[in-house]
Structure formats: C-alpha cells, structure tokens
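The structure is given below, and queries will be raised subsequently.
Complex shown without one protein chain; remaining protein chains in place.
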Amino acid sequence: MSQAFTKAMARNIFYGGTVFFLLLFLALSFDTVSALPKRDNRANLTEAVAQGKKLWENNNCIGCHTLLGEGAYFAPELGNAFKRLGGKDGVMAFIKSRPAGGIPGRRSMPQFNFTDAQLNALAEFLKYSSEINSANWPPNVQG
Amino acid sequence: MQKNKYPPGDLAIWIFILAELLVFAAFFGAYAFTRLKNVELFNYYQMTLDRNAALLNTLALITSSYFVVRAVADIREDDSKGCKRWLWAAIAMGAFFIVIKGGEYAHHFSAGVTLSSNTFYMFYLSLTFFHFMHVILGMVILAAVALKVGRGGYSADEHTGVETGASYWHMVDLVWLILFPLIYVMR
Amino acid sequence: MQDIPRKRWIRPCTLVYLIMVALTLVTWGIGMTAQGGLELSLLVLLFALIKGQMVGDWFMGLHFVQGIWRWPIIIWLFVPGALITIAFILSYGG
Partner (left out) sequence: MQYSSQAVAKPYFIAAIGLFVGQILFGLILGLQYVLGDFLFPEIPFNVARMVHTNLLIVWLLFGFMGAAYYLVPEESERELESPGLAIAMFWIFLVAGALTILGYLLVPYAGLAQLTGNDLLPTMGREFLEQPTITKLGIVVVALSFLYNIGMTVLKGRKTVVSLVLLIGLTGLAVFFLFSFYNPDNLVLDKFFWWWVVHLWVEGVWELILGSILAFVLIKTTGVDREVIEKWLYIIIAMTLITGIIGTGHHYYWIGTPEYWQWWGSVFSAMEPIPFFMMTVFAFNMVNKRRREHPNKAAVLWALGTATMAFLGAGVWGFLHTLAPVNYYTHGSQITAAHGHMAFYGAYVMIVLTMISYAMPMLRGRTAANSNKSQVLEMWSFWLMTIAIVFITLFLTAAGILQVFLQRMGENPLPFMVVQEKVALFYWLREIAGLVFLIGLLTYVASFFVGNDEPEAKTAG
C-alpha cells in the first residue's frame, strides 16, 4: 500500500462527518427546545420581566456582570443576585443607591437614574433569572 | 507470512473510526460510573428494556458484519457479483436492525420517555441513538460501495473503497457488541 | 491485504461468527433470567470483550497487521472494559 490515506477519503469524511454531526446536533437541539418549558421558568415570563430584560440589554449590563456565568468577569454574577441581595427590595435599593461619581479607588456600578417602574422591571427580570433551573449553578450564594 | 503495515481500507477512515471509538469509550465509562451512584434506578429501568429485541439486533449486526467479510473476500478474487450480493445482504441486516430498534423507540416514546426522564434513560437513549445514527451512516456508506461495485468500480487490484466501508461497518458492530451487555444485561 | 489467502481468512471468520452467535445467545439467556450479580455481569462483559477482540482481529483483519495498527482495537477494548469492571466491582461494595 503506497498511500496511507487519500485526499478523496479525507474529503468524504469531512463532508460526511459534518453532515452527520450537524444532524445529530439539530436532533439534540430539537429535544432541548421541547424540553425547555420544564426548566426555563417561562411560566413567570411576565411583561415586566420582558421589560427588565430589555433594560438589561439596553444598558449593556453584561459588559461587567455575568448572568448564569456568561458575560464579563468584572462584577458579580447576577443569576442569583436576587437571592444574594435579599429579594426585590434589596435589588432595587442596591441599583438605586450607586453614587453618580463612583467610589474613589474602587470599582463601582454607574448610576443609571432608573425610574421606579424600571427598577421594578429589572428586579423582576433578576427574579425570573434566579428561578431558571440551571442545574444547581452557581455553587453557592456568592456566585 | 508477510504482514501488512496498515489496516485494510483508507487510513483516513481509521482516524475517523478511532475518534468515534473514543467517544463511545467515554460514554461507556460515564455510564458505568454514573450507574455506580444510581444502582437501584439503573437496575429498575433496565428491566423496562426489551432484551429479545436486543438479541435480534445483536444477531443482525454480527451476521451483517460477517456478510461484509464475505463481500471483501469476493472482491479480492475479482468477484464483483458476489461482493455486491453480500453487501446488499449486509445492508438488509442493517435495515432489520433499524426496524427493530425503531420499534423499541416507538414503544419508549409512546410511554413518554425522553432524554430528560431520568439518568438511565438519558444514557440509554444517548448511547443507543448515537449508535443508531451510526448504523444509518454505515448503511449509506455500504450502499454507496455496493452501487460502485455494481458498476464494476472495484477489482481484485483496486478495492480500497470496499475495505474502507467494511472497516467502518465492523466498527458499528463492535460498538454494539459492548453496548448490548452493558445496557441490556449487566446489573 | 492482498497477500492473505482466502482460506486463511474466511474459515476463521466463519468459526468466529459461530462463536459470536453462541456467546450472544448465552448473554441473552443470562439477561432473561434478570438475575444480575457481579460474577454474571463480569462474565457477560468478558464475552463481549472476546467478541470485540474477534471482530477486530478477524473481521477487521488486524490479525494480519503488524506495527502500531495491530493494537488500537485491543487497547480500545481494554480501556472501557477496565472502567466498566471497576465500576461494577465498586457497585457491589468491593
């Protein structure tokens, strides 16, 4: 056998393998999407939660924080912030009380001047996020 | 007797085979060690599986593997006709496997079993379905080879393609040989 | 692989096939008793490994190969075989 492996066979494996695993991925994704209603807390996805998510996005919160572990690693995890800060009041009070000029020498969250309705929506969003079944992650309340 | 340096078939398929075997090995180990933490659950739900179907499927796969051996032997003697016949017989055994296994899945799905039902079913479905897809892929490969044999595309001098398809199919068989006792019998 | 005479390959393969069928039937029989137990489980696993080895050596034809390609299937059988054995021994409190 002069040639150990051929280009034609390598090509077949590339195309065949890609299609095969793409199909498998689609099958698993299909299963995931149909299994999600039991895990993703969609029952509690209210108008306020949707508004809170939009606020979360429009202020680029993910640029400093992680949410369920994804985002930037500059500021605390927020998937369980609702629990850590002691519920809705705690969340709202924390966001509201950030000094506009920052804290000398330390990292500080900006003051976003949210209205009460907006604060409420953000807190609802974090509450909804904290109730997603994330397979017991984060490991503890510190996130 | 002079021995060969490389296994039969194109070496590229062997790289693919080894990668696939690695995945299955990891899943087998994962199954065994997860079972360790959930022995009762595994033992309980193992009983809901159909061992008769598994027997038929095992026989189907080893038989079809044997047919593929005969196909390779024929093409080495320039017997395209024989090779083609054995290959289609092997594919038919593969189809038999698909039907039986499909019946098992239909039974489980109608009972509402999904990947998320419990850890045992998660492994059962993941492992067997992953293997199931390999059977289908193997059949596609064998069919492509058989068609080319039918067109007289292989000979005693040049039949790497037949050996390549055969090696892949034996891998599909090999994986099932471990899967069968591990999931259906060992408890 | 052109060098191997048909007799030296097909005959062992036929024999191997018959042994595999027999081992499969025994495995199934053990499964149908639903008895379980460490010894029976490991016996069944051993059957499977023997079958796997026969597929690798004869059906795949690695018996006629020398060098590193002689070993992948044997090693592959050994690794999960060992893992499963250890896990089962542990599950029986061993």
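Going in written order, the chains are labelled A, B and C, and every chain counts its residues from 1.
In this text, a residue touches a chain if its C-beta (ideal position, glycine included) is under 8 Å from a C-beta of that chain, and two chains touch if they have at least 3 such contacts.
Remember, predicted model here, so these are calculated numbers, not experimental data.
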Neighbouring shown chains of the undisplayed chain, as defined at the top: A, B
Contacts of chain A with the absent chain, listed as residue ranges: 5-7, 10-11, 13-14, 17-18, 20-22, 24-25, 28-29, 31-33, 35-36, 39-42, 45, 49-50, 53-54, 56-64, 66-77, 100-108, 110, 112, 128-129, 132-135, 137-143
Footprint left on chain B by the chain that the document does not show: 12, 15-16, 19, 22-23, 26-27, 30, 115-116, 122-123, 126
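As a convention for this text, only the chains that are shown with their structure count from here on.
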Chain contact graph, described as a line, ring, star, complete graph or other shape: line
Two chains sharing the most C-beta contacts: B-C
Chain ID, smallest distance between chain and overall C-alpha centroids: B
Chain A-chain C separation of Cα centroids, rounded to whole Å: 47
In chain C, residues with contacts to at least two other chains: none
Per-residue multi-chain contacts in chain B, two or more chains: 4-6
Residues of chain C touching chain B in the complex: 1-4, 6, 9-10, 13-14, 17, 20-21, 24-25, 27-28, 30-32, 34, 36, 41, 44-45, 47-49, 51-52, 55-56, 58-62, 64-67, 69, 72-73, 76-77, 79-80, 83-84, 86-88, 90-91
Interface residues, chain B side, partner chain C - complex: 1-8, 14, 18, 21, 24-25, 28-29, 32-33, 35-36, 39, 43, 47, 51-52, 54-55, 58-59, 62-63, 65-66, 68-70, 73, 76-77, 156, 163, 166-167, 170-171, 173-174, 177-178, 180-182, 184-187
Interfacial residue positions of chain B with respect to chain A in the complex: 4-6, 10-13, 15-16, 114-116, 129-130, 133, 137, 141, 160, 164
